[in-house]
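Part of the complex only, each chain left as placed.
For clarity, chains are labelled A and B in written order, and residue numbers in each chain start from 1.
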Amino acid sequence: MIGWKYGDLLDLSDLTREDIERVIETAKAFKEVSTRDIKKVPALRGKTVVMLFAEPSTRTRISFELAAKRLSADTLNVTVSTSSAQKGETLLDMAKNIEAMNVDMIIVRHKSAGVAHVLARALKPGVINAGDGCRAHPTQALLDMFTIQERLGRIEGLNVAIIGDVLHSRVARSNINGLVKMGAHVTLCAPTTLMPPGIEKQGVAITHKLDDVLPRADVLMFLRLQKERQEEKYLPSIREYVQHFGLTTEKLKNAKKDVLVMHPGPVNRGVELSAEVADGINSVILEQVTNGVAVRMAILYLLFGKKEKVS
Amino acid sequence: MIGWKYGDLLDLSDLTREDIERVIETAKAFKEVSTRDIKKVPALRGKTVVMLFAEPSTRTRISFELAAKRLSADTLNVTVSTSSAQKGETLLDMAKNIEAMNVDMIIVRHKSAGVAHVLARALKPGVINAGDGCRAHPTQALLDMFTIQERLGRIEGLNVAIIGDVLHSRVARSNINGLVKMGAHVTLCAPTTLMPPGIEKQGVAITHKLDDVLPRADVLMFLRLQKERQEEKYLPSIREYVQHFGLTTEKLKNAKKDVLVMHPGPVNRGVELSAEVADGINSVILEQVTNGVAVRMAILYLLFGKKEKVS
């Protein structure tokens, strides 16, 4: 494959702007496959793709599994809860066993930051980071950027607001990384307690008021609120959070008419977004899900084209 | 496909007698496929079938999964216990996500009546009800009718007794619906506490004594007893239930020599049926399981032929 250098996808900081454009272009072609009567191309026939998930995430898992199957790969699910993690085995030991079975690609989700990097350094098969702790979730950011590009025709120069629990969000971190690289103007909007200190060094503006971003934003990207944050004292109350950072039809009137409302899902209806907004005309949440399969097909296809390791 | 109008299968009340005959005929053809050396036909190649199970049921799940695989479809298992239901997501949200991934057919099992109907109304992909609460389990009734037709050559005019916990049984409800439509004479036999009030309006006779149905029945269809019913005060004791409604070799002597003994499984041996009867010459329980795959292949095949929604 001309121009694709990587065998792993760990973090968007490893990709150039040209790489991201390449993913978006490739995803565009693969999106069409999922609308065909026979949703299958033979690209990865006879390859084995393992989903190694140590944290529950049905939607990300099935998005990758469908992407692999539509490329004709064999897929294998390994979840930690039903695995020999019960026998005290470490994830790396398990991954080395999977490698020894001549698996081609390992898609890993883990609650600890850096796990995907550890596996990529240690293993010959390609590794795709499907979310590691609060650190990175590169395919989510790629599908978000694909969605923005598809809907608005460009990313460069757009005003993108990322709203909510930035502190704990791997989705936010990967999107900041990608969007800044693509030339978007990114503003983070969060309560003080949920804003990572020093984050403005990454080329983003910060604010603590939704009103500051609403009128000018081309894209409003909401983050999922983990309700347990309240108990952890990050938040005085969910109600107060909703009042200041939740989007309702009323508040949406202050935004641009064709602003995109995005969310990585699952939405806490009535918290980040009112049900009306989540299902409303500005919402592209389900389009993000559709594009997720296409972007993951693109990533699998590109990584398989070039097996040189980045780590 | 000529003559098949439905894109969903939710309840047998949606089907005409001709529709049911069509399913039985189609299942007959597909039954042969599972006896071949290569048990696979290409009918659904490149289609995606999702098993969305929010209630454990290995046998129904694998029956559908095998049916889909033998038609060459790609299959995907989503169970609620390992899903983001843990994140508070509703089943409908999850289903809408699955839809957004361009899935073709969703097979749903849920403990609440009406869930399959809700999904069918909301979603573009076909929906098959694999059991919703106490309401309906249409593929079970279709496989039961296919088994009766295959064994006895007809359904019309047969005496069919449905015995046990009718009140809580979706299997009973779907069979009543189908069998009455096919012209069978249906008698329900249950303790007063487990007989739904007013059920006789559906064209069935009722009794509380097994002796009333034993001598004349062509088919004895037993229902699984949930043992927790006893604790819920529906039953004085399991022992008394067994004495009045359980079938033993001794009692079977009062039945027709070639009566069919049916059960949707899994049998509580020593409760609904003695082990001897469950494994005896009149039992067609495992034949029902074999026919289940054929009927589910037929349903998948027919629904894929016509994607118009019934709801």
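The definition used in the following text is that a contact is a pair of C-beta atoms (placed from the backbone, for glycine too) under 8 Å apart; a residue touches a chain by one contact, two chains touch by 3 or more.
Only a predicted model underlies this, so the values are computations on that prediction, with no experimental measurement involved.
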Total copies in the full complex, given that 2 are placed here: 3
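Following the convention adopted for this analysis, only the chains that are shown with their structure count from here on.
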Magnitude of the superposing rotation for subunit A and subunit B (Cα, nearest 5°): 120
Between subunit B and subunit A, distance of the C-alpha-averaged centres to the nearest whole Å: 40
Contact set on subunit A toward subunit B in their complex: 34-40, 56-59, 62-63, 65-66, 69-70, 79, 81, 227, 265-268, 286-287, 289-290, 292-293
Residues of subunit B defined as touching subunit A within the complex: 45-48, 50, 74, 76, 78, 82-84, 86-89, 93-94, 96-103
